[in-house]
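Working notes for the structure below.
One protein chain omitted, others in place.
Should a chain be cited, it is by its letter among A and B, assigned in written order, with residues numbered from 1 in that chain.
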Amino acid sequence: MAPDADIVPGAPARPGRRFGAAWLGLVPFFVFSLAFLLIPVGLLLAGSFADAKTGAPTLDNYAQLFQPQVVQAYLTSIEISLVTAVVGGIFGFLLAYAVILGGLPRFLRTLVMTFSGVASNFAGVPLALAFVFTMGFQGMVTKFLLNFGIDLYAKSTGFSLYTKLGIEMVYLYFQFPLMVLIMAPALDGLKREWREAAENMGATPREYWQRVALPILTPTLLGTIILLFGNAFGAQATAYNLAPLVPLVTTVITAQISGDVFHNPGLGYALAMGMVVIMAIAILVYYRLQKISERWLRA
Amino acid sequence: MTTTRSLPRLLTLGAALVLVASACSSPGGSGAPAGSGGTGGGPTWTPDATLLAAAKAEGELNVIALPHDWCNYGDQLKNFKATTGLKVNENDPNAGSGTEIDAIKNNPNGGPAAPDTVDVGYSFGDANKDLYQPYKVATFDSIPPEQKAADGSWVGDYYGVLSFEINKDIIKGDNPKDWKDLLDPKYAHSVALAGDPLNSNQAIQSVQAAALGNGGTLDNAQAGLDFFKKLNDAGNFVPTVAKQGTLVNGETPIVITWSYLALADRDKLKGTNNIEVVIPATGKFGGIYVQAISKTAPHPNAAKLWEEYLYSDQGQLVWTNAYCYTTRYSDLVAKNVISGDLKAKLPDVTGTVFPTNDQLTAAKTLITGQWASVTGLGPLKTPPPAP
Partner (left out) sequence: MEAVGSSARARSRRGISGGRIGAWIVFIAGVLYFFLPLVATLLFSLRLQPTGQAYVNVLVDDDRFTSTLIYSGLVGIATIVLSVLLIVPTAYWVRLRLPRARPYVEFITLLPFVIPPIILVFALLRGFSGPPFHLTGSHDGLNVLVTAAYVVLSFPYMYRAVDSGLRAIDVRTMTEAAQSMGAGWGRILWSVILPNLRVALISGAFLTLAIVIGEYTIASLLGRPAFGPYLGQLGRDKAYEPAAVTIVSFGVTWLAMGMIAFLGRGSRQSVQVAGAR
């Protein structure tokens, strides 16, 4: 099954040696990605430079990206993605820590992990409705709180589910579990011996975390926050069905590509290319942060 | 896929059969009492033998964007399958008109995902003429000329008006009778659209319809935008996408939607929720859908057969039973295919106006451009340049 089984038999496992041959090991992955992902992206790139009606080459679609409301949509998407990635990352980490290392009964761990698998992809209309039933004007929690004289929707609170804040609350429903799922293997990999060794050398738990655990976990932590960012950045159906007035890039793209209304695929493709660029920047930032953190943790 | 036996659907089907039976049991036209128990009967469509044979040779029909509870498409498909024995591939039942057009464009070489026929909004008729193949059904002449392309490349199928679908368990007192009534403080946090104007034609047309009820014209939808601003400022507008779930839960107890969808919901929810449907007194805005056969249809004969069925008396009656006014309505009434009872059941749509393509386009440009800024709900404060 291993595609690279016979490529460099017995080669010493050292990076950088036999450079050309080593790349052959990635051929299956790249071929698959080319066929089902990169070529589609290429079509999209080509489409973004073409007029949707005539097919003539144009930069018009990109010019339209700088309309105020499109810029606003990008900013809103980035903000929601950042907030839910960081908040989801922190609480997801705590939850993962609680079940993996926090001394909770072992069966809870399986329950939480499996639940996270389901919840991490609970999205779209069912998720939007679940929160409407919970926190909406007629929602279960809203009505429950009224019994105690707490009116969520009183003018003074300014609360509404159909806002950016509402979307963020809802997005966390799939952000937490994703963090739990990715962090759990990493936390699981923290070997007990390391902690014992650290303690034997008289390290405090703080020192242990600072010197041992965090340096090991940081790349995964940062990488997963990027993943959460992308996860929120690409989401559409949930936000659209909950609060269509909060403008997100994905909603604008969907409107351009598949909606009844605009049908200007060229602009939709350009918008998606904008997302690709932002994602690339996010990944660059992640590498940078990772480098900085390595230095910082070593110091 | 062929056997969907949910209880409400069976009930609807039963009701439809009863109505069909009552419609036909008295050719004289005065109409037998509903529920007289007659079985069978009703206008039955007999497929043309040559066309049927050609379609059978193709074996399948690909359709797209036909939700089963939308205008009774569930029964249409069931009847068609029963009569012809063809297999039907139902693609993306919730697709919008734009997606239907793309499905044609993206599948030029056939396959199960290439639609044979589409059911799209009026403005997608003429605009996409070169994607369709002209075909005139046997009953083509009985359709009013303004509701079809002269060469048969697209043909109007049914319409409804924008109505208020009201959850009476929440809205206890008087119903709003007209658009202006929605501003009443007693409807606080109540009124919602069944879509977002930036994504859904139905929502745009709701704004355009509101314009008619507030001094605007088909040529000027600004009054509709102003109306929704007032509705929002009054705290009556719920800025979400209304669905049956939000309607019955009470989150959006007044939903602006097509009359046939609202009335079908009312029937379906009978016994569990008390739903009433109000056709606004002014601003009756007609939305018409059109049928077309794809130029690259993998099963052109099956497609023609499907169109023949839909425009037969039987197909037309199935739509009418779901409160859809078909384009052959006057003809059906003249031929006494539609009984008095069924007629009485249909909403009163006298005075309905139908926008032209130009009016729809102008309103669309205005509303999508101004929606966010006029309602002040989104953070978009700057109106975009006109596309």
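Simple rule for what comes next: a contact is a pair of C-beta atoms (placed from the backbone, for glycine too) under 8 Å apart; a residue touches a chain by one contact, two chains touch by 3 or more.
All values derive from a computational prediction rather than experimental measurement.
May I ask which residue of B:91, B:147, B:199 or B:259 touches the chain that does not appear here?
B:91
Check each of A:50, A:98 or A:214 against the chain that is not shown and name the one that touches it.
A:98
For subunit A, enumerate the residues touching the unshown chain of the complex.
Touching the missing chain: residues 1-10, 13-16, 22-23, 25-26, 28-30, 32-33, 35-41, 43-44, 91, 94-95, 97-99, 101-104, 108, 110, 112-127, 129-131, 133-134, 139-141, 172-173, 176, 178, 181-186, 188-190, 196, 199-200, 202, 204-205, 216, 219-220, 223-224, 226-227, 230-231, 233-234, 236-237, 250, 253-254, 257-258, 268-269, 272, 275-276, 278-280, 283, 287.
Hey, which subunit B residues sit against the chain that's not shown?
1, 3-8, 62, 67-70, 89-95, 99, 102-103, 106-114, 243-245, 247-249, 265, 268-269, 271-273
Throughout what follows, only the chains that are shown with their structure count from here on.
Could you state the distance in Å from the CA-based centre of subunit A to that of subunit B?
Here subunit A and subunit B have centroids separated by 38 Å.
Subunit A touches which residues of subunit B in the complex?
Checking each residue of subunit B against subunit A gives 95-99, 101-102, 121, 170, 189, 195-202, 204, 238-241, 243, 245-246, 249-251, 364, 368, 372, 375, 377-380, 382, 384-385, 387.
Along subunit A, where are the residues that touch subunit B in the complex?
On the subunit A side, the touching residues are 67-69, 72, 76, 125, 129, 132-133, 136-139, 153, 161-162, 240-247, 251-252, 254-255, 257-265.
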